[in-house]
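In this view, the complex is presented without one of its protein chains, the others remaining in place.
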Amino acid sequence: MAKMKAAIFVGPGRIVLDDKPIPDVGPLDALMRVTTTTICGTDVHILKGEYPVAKGLTIGHEPVGVIEKLGSAVQGFREGQRVIAGAITPSGWSNACLCGVGSQDGAGTPHGWKAMGGWKFGNTIDGCQAEYVLVPDAMANLAPVPDGLSDEQVLMCPDIMSTGFSGAESAGISIGDTVAVFAQGPIGLCATAGAKLSGASVVIGVDRLPERLRMATQMGADHVIDASQVDPIEEIMRLTGGRGVDVAIEALGTQATFEAGLRVLRPGGTLSSLGVYSTDLKIPLGAFAAGLGDHRIITTLCPGGKERMRRLMSVVEAGRVDLGAMVTHRYKLDDIEVAYELFSHQRDGVLKVAITP
Amino acid sequence: MAKMKAAIFVGPGRIVLDDKPIPDVGPLDALMRVTTTTICGTDVHILKGEYPVAKGLTIGHEPVGVIEKLGSAVQGFREGQRVIAGAITPSGWSNACLCGVGSQDGAGTPHGWKAMGGWKFGNTIDGCQAEYVLVPDAMANLAPVPDGLSDEQVLMCPDIMSTGFSGAESAGISIGDTVAVFAQGPIGLCATAGAKLSGASVVIGVDRLPERLRMATQMGADHVIDASQVDPIEEIMRLTGGRGVDVAIEALGTQATFEAGLRVLRPGGTLSSLGVYSTDLKIPLGAFAAGLGDHRIITTLCPGGKERMRRLMSVVEAGRVDLGAMVTHRYKLDDIEVAYELFSHQRDGVLKVAITP
Amino acid sequence: MAKMKAAIFVGPGRIVLDDKPIPDVGPLDALMRVTTTTICGTDVHILKGEYPVAKGLTIGHEPVGVIEKLGSAVQGFREGQRVIAGAITPSGWSNACLCGVGSQDGAGTPHGWKAMGGWKFGNTIDGCQAEYVLVPDAMANLAPVPDGLSDEQVLMCPDIMSTGFSGAESAGISIGDTVAVFAQGPIGLCATAGAKLSGASVVIGVDRLPERLRMATQMGADHVIDASQVDPIEEIMRLTGGRGVDVAIEALGTQATFEAGLRVLRPGGTLSSLGVYSTDLKIPLGAFAAGLGDHRIITTLCPGGKERMRRLMSVVEAGRVDLGAMVTHRYKLDDIEVAYELFSHQRDGVLKVAITP
Partner (left out) sequence: MAKMKAAIFVGPGRIVLDDKPIPDVGPLDALMRVTTTTICGTDVHILKGEYPVAKGLTIGHEPVGVIEKLGSAVQGFREGQRVIAGAITPSGWSNACLCGVGSQDGAGTPHGWKAMGGWKFGNTIDGCQAEYVLVPDAMANLAPVPDGLSDEQVLMCPDIMSTGFSGAESAGISIGDTVAVFAQGPIGLCATAGAKLSGASVVIGVDRLPERLRMATQMGADHVIDASQVDPIEEIMRLTGGRGVDVAIEALGTQATFEAGLRVLRPGGTLSSLGVYSTDLKIPLGAFAAGLGDHRIITTLCPGGKERMRRLMSVVEAGRVDLGAMVTHRYKLDDIEVAYELFSHQRDGVLKVAITP
């Protein structure tokens, strides 16, 4: 049985590179040879033992690569094709998928819904920080990379870009909206770009790190607020003349940013939440107008599937955003443990690392 | 100056009937002679001092009556016409109104938005538990009562029906949805009726009072759950085969019902919140899928304006709901203090009282 | 090779019952033993040669039956289970499906879209007027029938009910809307029921046959108009006080009904079109306000897939509509040529025929 290298979760604090068999290809699967992948903040949660996955699982959910082998029932693709797959790989046929909510794909449950069930790579099945990755329900999930786009240009599509943009999309941003984005890590930066792309006239980026605020400006923020220097709530209310924002996007996953989002919303505004929380959340009574403010709080898990990937790549191809600048570091798969070390400690101004097997 | 009787907030614990001048009519106003009105749970909050209003204010926001006098700039109506006005009286011209969010009407603010600003009667201007009430922005707010409908038949339109139905509408209920409604007071009962009217195939009503559960069945609930006997979360998960509901409607304003709503939602489901809360709210991490469940939490303040009233009355006229059964008690305005005594203590199975000046 | 009986299109004017091999089951398929099916107006178009299909094709797209055999890759079902499948059988994995438009499923095309591509049964693959039918993409399309529902109770779900209801759904009917439905054949009757189920306060049914108008009343129409006696446009404008309707639903497929729908729309209204047209259509300039009326014309092809079927059956199970009354005649599959004869000439007040192999 042929072997490959893979970054494996051994236990809290330990993701190691080790050998694994190259997986067999079922009728609906595709085997992808990974050419570039990256590390996500969620992978760091897994590393730290804060998000539980099975020991021995291969980590990683952002694959760019080449089709090595197609399952017997897969049609419409050819081996050797350059493709990506989303971090979320909906089956297409569960009840959740047929409702358009593939991220909550309940394939395998009696009723067809499962919270976060669409997230499989590096969560419930082996992921893509490896030489090869098996893509389930390949016909729904393989998305050919347009000629002329490099691996790094599409590396953000599977997760960061899809998630960040969804923060703007789920909020239903209209032309002329004022939007605040709390936290300017990779997701928040993409939310900033997505808000701008959706027609917002004013986007306000909030973070505590100067280099992230600089990048926020590059991604389209009209104003940036250094939360280590000023109170972002006061500053946003000042910038908006006391009105507040139409949409606040939460992109960190903390009580502080969630709450700040509510506190800067105009009545009738929308808080679009992208962060992964680790505690119960508190909704402050006043900011919530005691439940009478026509507010909306909307959460979104990264949308996946090949059509989503196609659309996001078309945005890159059209030159409407340039997320390439987010790749600040590059490593070979052999050095992925070093990459985790750097990324998990946010050293050296790291935003995203490109990993090449 | 002519006098009228009015139920006035004197201070916490005291709403008294007293004389007040009949108000002058400004150019955009209409003076309505009240023929029937009612007491709302919110009025009880005011009575108890839990919701602050100015001392001396006339209470009440659910008027049925006759146009006594029209402002000089008001066109399209005639004196003597039978009309209602919504509890919420949007100006029509503030920025919030022009965005379709008249309940957050900021007429008078620099930017045009104000939390709950559309609620004026018995909150920021004199209300309708009186012989006469001045309707602001009359052209946007006077709604003629169709011939053949009695006062009591349209008495729920200004608030209870508009609010309860909005719980179903804001949630975007689709044909075939399963919906749980937490609490079956007047608002919850209307939410039950509204969910059914919106195409839900299964509506589950939850309360602790047998007579309210009986009324829930009458309003269209397919299942009722007595929360004093069984755990409603377990029971709803059992009824739905472990799937949960597409939509939960909160109609009480407590942490317990808010939280239960989240706990019974399927991934991707919507919690539509109608209650007036008096404490900060907690979102439990697990039920919220750590922010990754594609959940939506939506609050709605009673929609107002003449077109809303027209539509609700057309529903009554078509016989699609019969809310008349909710009027359990009747009082003269002279006896309104007795009515408050009964209603605030929920004595004698009271749902709604009709007050006739 | 085992044989079965099937109604086969031989050429214009000729659908005959003949023997065919029972089909082989591919990995994603399911073989359904048909227990009840029916004839659709579209089948009559095929019979007459007005809609082209391949000679030798088995006709029919409304199957109720039992799973006889599952493909090797199909999970989540068991042989012997009672199921239906929609007239439209989306793959789940094409780009169209992943956009939520499975009726335009382009599985097999380079880009994933194909006009009407989701309609396969009796159009591009063998249909279900036969003893057995092969269901493609079975995991997306098999929908278990709830215990206690008879074949005839769910016989309308695959097409008539799904199509008719979609007329109301696509129009975005709101509580309190006034709706006119042009033509009260099986589709129009279901549109009438669907409009009512969506919260319309007034539904006006138009047809030329008294028995269909009677059935319209039974399905929830508040007013019926016999277009053979009065001008429906004038009558609808009279009924609505000159305002027109919020939504018009076209359910026949002719210029006259399409145009009448536009002529009775209020400004800003929606014409929801369900009919299959056989000529170019004309939009009259005046009724269209020269393009400045904020009108919407929306067409919908019957939504399919197992979740759609589950939802529709839940509506039947909840007793919210009773479409059983539409089954006016019953035939054995052996007598299907007689059934076609009756149905295609609309003899004997026929609405729908139940065919049992």
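Odds and ends about this structure:
The chains carry the letters A, B and C, assigned in the order they are written, with residues numbered from 1 in each.
The rule we apply is simple: contacts are C-beta pairs under 8 Å (C-beta built on N, C-alpha and C of every residue); 3 or more make two chains touch, one makes a residue touch a chain.
Quick caveat: nothing in here was measured; it's all calculated off a predicted structure.
Only one of C:108, C:210 or C:267 touches the chain withheld from this view, namely C:267.
The chain omitted from view is touched by exactly one of C:16, C:115 or C:338, namely C:115.
Only one residue from C:58, C:89, C:103 or C:129 touches the chain missing from this view: C:103.
For the chain missing from the display, the contacting residue among A:18, A:226, A:317 or A:335 is A:317, taking the whole complex into account.
The omitted chain makes contact with just one of the residues A:12, A:199 or A:242: A:199. Where subunit C meets the omitted chain, the residues involved are 96, 99, 101, 103-104, 106, 110-111, 113-117, 119, 240-244, 253, 266-268, 273-285, 288-301. In the full complex, subunit B touches the omitted chain through residues 26-28, 72-73, 75-76, 90-93, 95, 97-100, 102, 107-108, 112, 137, 139-140, 305-308, 310. Considering the complete assembly, subunit A touches the hidden chain via residues 165, 168-169, 174-178, 194, 197-199, 201-202, 222, 310-312, 314-315, 317-318, 320.
The working rule: only the chains that are shown with their structure count from here on.
Not a single residue position of subunit B touches two or more of the other chains.
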